[in-house]
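The structure that follows is given in the form of structure tokens.
Showing just some of the chains, left in place.
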Amino acid sequence: MTRPRRPVTVETIVRDGDAASGRVRISGIDEPVEVERIDADTYRVSLAARRFEVVVARALDVEWGWVDGRAFRWTRAAEVAGGEREPAGGTSAIRAPMPAIVTAVAVAPGQAVAQGDTLVVLEAMKMELPLKAPRHGRVTAVRCAAGDRVNPAAPLIELDDGETPQD
Amino acid sequence: MAAPIRRLLVANRGEIALRIIRACRELGIESVAVCSTADVRAPHVRAADRAVTIGPPHPRDSYLNAGAIIDAARGTGAGAIHPGYGFLSEDPDMAAACAGAGLVWVGPPADVIARLGSKIEARRLMRGAGVPIVPGETPADQTGVGLAAAAERVGYPLLLKASAGGGGRGMRTVRAPGRLRQAISEARREAESAFGNGTLYVERQLIRPRHVEVQIMADDTGRVVHLHERDCSIQRRHQKVVEESPAPGLTPAVRARLTAAAVSAARAAGYRNAGTVEFLVEGAGDAADIAFLEMNTRLQVEHPVTELVTGRDLVHAQLAVAGGGALPWSQDEIAVRGHAIECRVYAERPAEGFLPDAGTLLRYREPAGPGIRVDAGVVEGGVVSPAYDALLAKLVVHGETRGRALARARAALARYVVLGVRTNLGLLSRILGHPRVAAGPVDTGFLETTLDDLLAEGGEDPALALAAALAVDARLSPRAPEAGPSAPDAVRDPWSTLGGWRLA
């Protein structure tokens, strides 16, 4: 069995009801991914040649996933999504979702970006995590550089509102 | 003369209360639980034959409220009280109050608890009984010359301690004679300011000691047996995390010295019921030094490892002895077979300074099967309250050899599902998988010195986090493809779908 120790990049995931399939880049090799619901709170995830059973649970603001004795926990973090909840017409910060190292900055101040463009790539838990533009807009500030160690919620990129005319 | 216990009040909560209540059920003893108002639906309350709410959530108002507990025993007609561990279990006043109220205390008499609870008294008692203690003295000549002479007798490295106090004030580590003079003046100044008394005590500092303890059991006639030793060296800030029996790598001679010392200690103290004599062990081979540390006058958290290797039930024996019965076993009927390991499962955040965690147990599924015992105090759907100890359960395994027990424990940890509160399950697995643990004995500094590495190791396998993210993502997503126009063929990744959520 492959035990990947190098960054993982998720490529495409296609969802079909409770199941999903797609590909993930592990150690530079494309591998298939399959997600299958087993019962109300259990999923089977096939990842490359490995099979995992994941038990999920949900609290008000927390999503939990258990796999192989390890529990992972996601909290609702509005600021992470790129300021979708901040007032329209201002600028919003793209923030670090977890403690991470910045491996690449893909944009420069003043640059126009489209929704889904990668702004910054982080590495955390030995996984590669691209932070993407939540909307069209213009980069007003870059607050990080490759190699930086960043804390959760640290602002990395500031983006002006996509609705503002680009004058 | 005490009579067999017919109805027992369990003055505790969590796993130990459940464990005692279940023993009662097996022995035909009626059980009475007590609880705070936060615990009225707790598992121990649900398991007992009867339950009494004794006060508000704060322990001082309920589980530490001796008067309310004794009133509850009287009100329910219970004839005996089992204190478990923690709370009032080592409070001599509680034991005395029980005796005063005509209740059987499942533990040693109040004066024995008091004597062993004082470290100075206990040291004096042990020295008298010929039990090795950590070398040290309070020289009559308190000048620099007198202390230096004492230091030479005790040996370096040493600890200078304020004779009058504790808590680390007036304490200095001295690694070599050249550092003594400076340390004396600092320690004396602190001791005088803290305790109004500059008298100093010189104690040898043990080098990478192991924590090894001996379980003993005594009846009313003064008969004492030991149930061999446990190694509890895997600690964090003096809190035990993993315990095992037998202690790895002890020679038969050292093991014999430990158990003989423990029995002598218990005899010297006039001990009754279950107790544990804790030692530090320094060095290896037959030449290893053993030194008395303290005696715990109650059932220990880690008693199950002793039960698994000896095949004896300590709570059954405690209840028999407290009811005036003779010890159920002679010394030669108590043998160790195989190897047992206990992992304490805590609701805590190891990566955040071991902050205790609290919340609802959304999923809670214990491993089961050959050689696996789980003593838990929680159930799925239950609430882990910040008001109490964060111990959720103890996973205890038995194997034919230490290696088999380690492998079994790791396999069981990997099947232990806890969601809703963060736990140390992952850390426990990494501790057991550490090469030094696999190799044999470690010292009490092991966990502190390897903790950073062990915590960093947490992210070693990104596929686990990715698998979890993919499953959570699947659940968060619309259940049918037609629910969202862009769902099929969309380019997505679980991190961006979880973009509004933060791994934490």
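Odds and ends about this structure:
In order of appearance the chains are A and B, and numbering begins at 1 in each one.
The rule is simple: contacts are C-beta pairs under 8 Å (C-beta built on N, C-alpha and C of every residue); 3 or more make two chains touch, one makes a residue touch a chain.
Only a predicted model underlies this, so the values are computations on that prediction, with no experimental measurement involved.
Taking the complete structure file into account, the protein chain formula is A x2, B x2.
In this text, only the chains that are shown with their structure count from here on.
In the complex of the two chains, the chain A residues touching chain B come out as 3-5, 7-8, 10-20, 22, 24, 26, 33, 35, 37, 41, 43, 45, 47-48, 50, 52, 54-59, 63-78, 80-82, 84, 97-98, 124-127, 129-130, 132, 134, 152. On the chain B side of its complex with chain A, the touching residues are 359-360, 362-363, 365, 413-420, 422-423, 425-426, 429, 458-481, 487-504.
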